[in-house]
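A single protein chain has been removed from this complex, and every other one stays in its place.
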Amino acid sequence: MSDLQNGESPLVQIDFNQFEKVKGIKLTELKFQGHLNLRGRLNDKAFCKAISDAIGVELTSLKANTFILSEDFKVYWLGPDEWLIVTPPDQQLELKNTLQQALQGIFSSVTDVSSGQTIISISGFNARSLIEKGCTIDLHPRQFKKGDCAQTHLSKATVLLSVVKSSEAFEIIIRRSFADYLGLWLLDSSSEFV
Amino acid sequence: MKNNRLQGEGRINRNRPLNFIFNGKSYQGFEGDTLASALLANDVHLVARSWKYHRPRGILGSGAEEPNAIVQLEKGRLTVPNARATQVELYEGLQASSVNCWPGLEFDFLSINSLFSRLMPSGFYYKTFMWPKKLWMSYEHVIRKASGLGVSPELPDPDRYEKTYAHCDVLIIGAGPAGLMAALAAGKMSARVMLVDEQSEFGGSMLHSNETINGQPAQDWVSDTCEELASMQEVKLLPRSSAFGYHDYNFVTINERLTDHLPTGQKTGGRERLWKVRAKQVVLATGALERPLVFANNDRPGVMLSSAVMQYVNRYAVAVGQEIVIFTNNDSAYETAMTLLEAGLKVIAIIDNRINPGSSMADQLRSEGVKIIDQSVVVDVKGSKRINAVQVMSLQPGGDKVTGSVQTIACDLLAMSGGWSPVIHLSSQSGAKACWDDEKACFLPGVPIQHERSAGASNGCFDLKNCLSEGMLAGNEAAQQCGFEVDASIQLPVVNEVIFNRIKPLWLVPSMFKAGRGPKQFVDMQNDVAASDIMLAAREGYHSVEHVKRYTALGFGTDQGKIGNINGMAILAQSLQQNISETGTTTFRPNYTPVTIGSIAGMNLGGELFEPVRKTAMHGWHKQEGAEFENVGQWKRPWYYPRAGESMLDAVNRECLATRNSVGIIDASTLGKIIIEGKDSGEFLNRLYTNAWKKLDINKARYGFMLGEDGMVMDDGVTIRLEENKYFMHTTTGGAAPVFSWMERWLQTEWPELEVFLTSVTDHWATAAVVGPNSRKVVSAVCEGIDFDAQAFPFMSSREGLVNGIEARINRISFSGELAYEVNVPANYGLQMWESLMAAGEQYDITPYGTESMHVLRAEKGYVIVGQDTDGSVTPVDLGMDWVVSKVKDFIGRRSLYREDCVREGRKQLVGLLTLNGSDVLPEGGQIVEDPNASIPIPMIGHVTSSYYSANLGYSIAMALVKGGLSRMGETVHIPLADGKVIAAKISSSIFYDADGEKQNV
Partner (left out) sequence: MLQIPCPWCGIRDESEFSYGGEAHITRPLNSENLTDEEWADYLFMRKNTRGAFLEQWQHAQGCRRWFNIQRDTVSYKISASYKVGEQPPQGMGNEK
């Protein structure tokens, strides 16, 4: 168990208080979540069963570009043989061990990337307009609904964008080294809503 | 000063007078005016001098097509060149001045060009100034002063420019009757609609029309419709927005002006927004532009487009003349005449080239005393800065020659209409090939290539009733294509039916002079292209319309073919004795109207957000310690840490000495890190790297070279075997992303049978390299659970332990030749780890060092940096590193190493260079020659790739790629410098320090 007190989030340099003057946008960081990258083959029944047993998610029924909430875990589709599991803070190592145990002898890979990325939550009536300033994906609720996710770029940073509530609440998973850039970009881009 | 404001209402707000300055004089207009309408209200017709002949010019049109009233807006940082006065909304305090006038508008020194215009035919600038070539620079200076449009701002643009991506089902461009109707139809079907129009108000021609819709003035229908559209949730209305580019895959770029209409002090936020729209379907309802008629002196102030005259009267309540003559070849000018009469202005005569152009309007006009002179043309006008009369002649039967005597009619305004050209610019940009319509005498949009359709005047439909029905049809059809069902409740508004007589094309008005002789008959006023220029071009052999365009400058500038194109092409066709379809039209390209560079560049130009800056977990610490940073790819890496009073060299020398003598620490987090997992990982590495991997022990590290398939060095790094089937690869900082993509490519496309998964962990791990004889003491003080004994934890091995209770991986690897450990922890704890190491190292005076010292230390050992000592044309053999290339297994790039070119004699090889005078430091990139006194060009035998002063050695060292270098040890070569000095250096081994490698094995 690590000591979060001494940890530092990738967005430590961003002053989130500055977002308080922005109308229609609530921006927070979901710090120190556990992030596990999972690789495996869907046509490998043993793999799918091991995952289903461990976290209760049937990967075969998780559609491309969607995510699912299972107990405390969020599982995102990243590719036909790649998923991201987000856990509450400090549960990733335990889950990683559980998965690795379950996947013994099965072609797979479970990698802790918790320190490599963080989550920014953006909600409010201007949330969509803010993201649209740097995102080529159609975010209209008819197209991008609750439970959808997409790997794309926001301005010039690669992100995993997901819809928590259609058109109103989004989450952005951003790599650590790009987080500061994205934080500054969000701050700059939201200036028109102040 | 004369006031031309009419009693009628117009769409101006008389309760809001606005003061403005034009060419230094103060005037007043009203809210709702454009700069052009306000100037005309103040009886200012003369607004510019033309660019080539410096002829006086007045306002011709009322919109984007305006060729003459091009003004410089505001001053200093906020100045805007080339604004069309017809499109500039008036605001309090606006300042504008004419372009192309020196020393002033009323007396223009360069108008002397006008007297010699016979001597300045088309192509004049090409012909005169192209020879002799060496004088071009000074010619250019003169031409720039004498011609060209506005002045570019010299100060940085203080404005902010927003950018937004948008998606919709139906994008409708143009909010005239067709566009509004299309939006209404698609909107009612619940489609996501965007309706854009370049004007501040929606309505297009309806804003100045006399027609009624559903028994109400057209303006009322416009406001009702806009209100209804505004209430629809999925309809987005964008006024003041120019769709200026129609690109592939229905990608349309739109420039929205957010603050240009506001007084300088009231502008807040972004000035403009660039909309990048992907539309499933597009409706082009961009309207039509009226064509001028081409007769002698048709560019004089007081000659205007008929539709513009009507617009100024009806929309802006401005009488642009008191005694008016109309010259037309179609019915639309009769409506202007009606409007003028209603406004109480005097229409003296209508000159029509057609025979007995009878219509209900003609009859009515006659009854009101307007003389309709048929089968006649205006051959010339009198007056220079403002016309005072027109000269009229009759046409011979057949219509291509004039006859009889000249009739002079006094007037102060000539309203002309040469017919209408649909605005097919966007349709043409979308890829559709425009087609000529003889009946309508205009180009029509071609068969759509993309998901678009035209409606209304832009589709060649010039009457209101059909505009509305075409609009509705287009809206329905576009939304249907997106999967929506037609809303049956929608009804077409009721309008009066008007019967139009056919236009009689009149491309070049006949006169008593031979074609091309006599006073200039202008085709393109902005570019001073006259009919004679086009005929000359044809005579000189320019037959392609694209060539004529470039030779004459027809359609250049802000015009982009709006005013002169069709007349010009028709005149060219006549000269070549072709028809217009054979001649064709030039290709319209973006942008339809000028767009600011700021809008295209967007909000992050030049600022810290222009390119992502990647930062490590310890970035804040480095910054606080005063590090200077270096860009490595997108990363910011500490370059060196200067102390007070230290130069860069001082700092680097100190850092290098401290590291070799005690201990240094460098942030190595930026190196690419990839987890390779699966039973075929070893086999995969064998194919990827030049050396063998399967026999590497667990927790051992090995250095590897990756080649391109062409055999050239692509990347290098240390890879560690973590488990039986799991490896941890390091790439170079810059190579991380491309190498990861490269590896995925081989796995996915060529070797799908290999059971290997890759996961990037570059960002997850923070890495501190602790380097120097005291590094073991420092690292062992911080890391728990690891036996740091030299034998227990040997060089090129890896251990897991804890740092501050956090999982850590320590790799005993070295890029300096010193005893060194790389400490990795999850990056959230990177700063904490770094600070712990600094604290533990305090007693050894641990010294943080940057990339510069890292480069010096590795160069002392002769370690290459891929991308610095290699350039994509260097093999491992060239680097003298055959030892890392397996002779027994295949790997990517292997076959290429045996290609003829890779095994030939005389390839450039990596060697060391020692300057004969040890204090001389060679410049990196310096060219190497054998004999500096050889005759020029001196054969070059290589170049310096890395060069530093080494404080540890006390002299400079360099690495270089030299032809056959490995067999030239001890030879002296020369490096000539730019200042003429020549430095002599001796070729040596590239290992300068601790050649036996003892220091890293302690």
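Note that the chains are named A and B in the order they appear, and that numbering of residues resets to 1 at the start of each chain.
By our rule, a residue touches a chain if its C-beta (ideal position, glycine included) is under 8 Å from a C-beta of that chain, and two chains touch if they have at least 3 such contacts.
Remember, it's a predicted structure, so these values are computed and weren't measured experimentally.
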Omitted-chain contact residue, chosen from B:D43, B:E92, B:E683 or B:D710: B:D710
Candidates A:K26, A:R41 or A:H153 - the one touching the absent chain: A:H153
Contact with the hidden chain (one of B:Q28, B:S200, B:S896 or B:Q927): B:S896
Touch residues of chain B, complete complex, unshown partner: 247-249, 251, 278, 431, 449, 709-710, 741, 744-745, 748-750, 752, 890, 894-896, 899-900
Interface with the undisplayed chain - residues on chain A: 64-65, 78-80, 82, 136-137, 150-153, 158
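In this section, only the chains that are shown with their structure count from here on.
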Chain centre separation (chain A, chain B; CA means) in Å: 33
Complex interface listing, chain A residues touching chain B: 2-3, 6-10, 12-13, 32, 37, 39-40, 81, 93, 107-109, 111-117, 129, 132-136, 138, 140, 142-143, 155-157, 175-178, 180-181, 184-185, 188-189, 191-192
In the complex, chain B residues that touch chain A: 160, 162-167, 192, 269-270, 276, 278, 603-604, 608-609, 611-617, 619-620, 635, 670, 675, 677-679, 726, 755, 757, 759-766, 804-807, 826-832
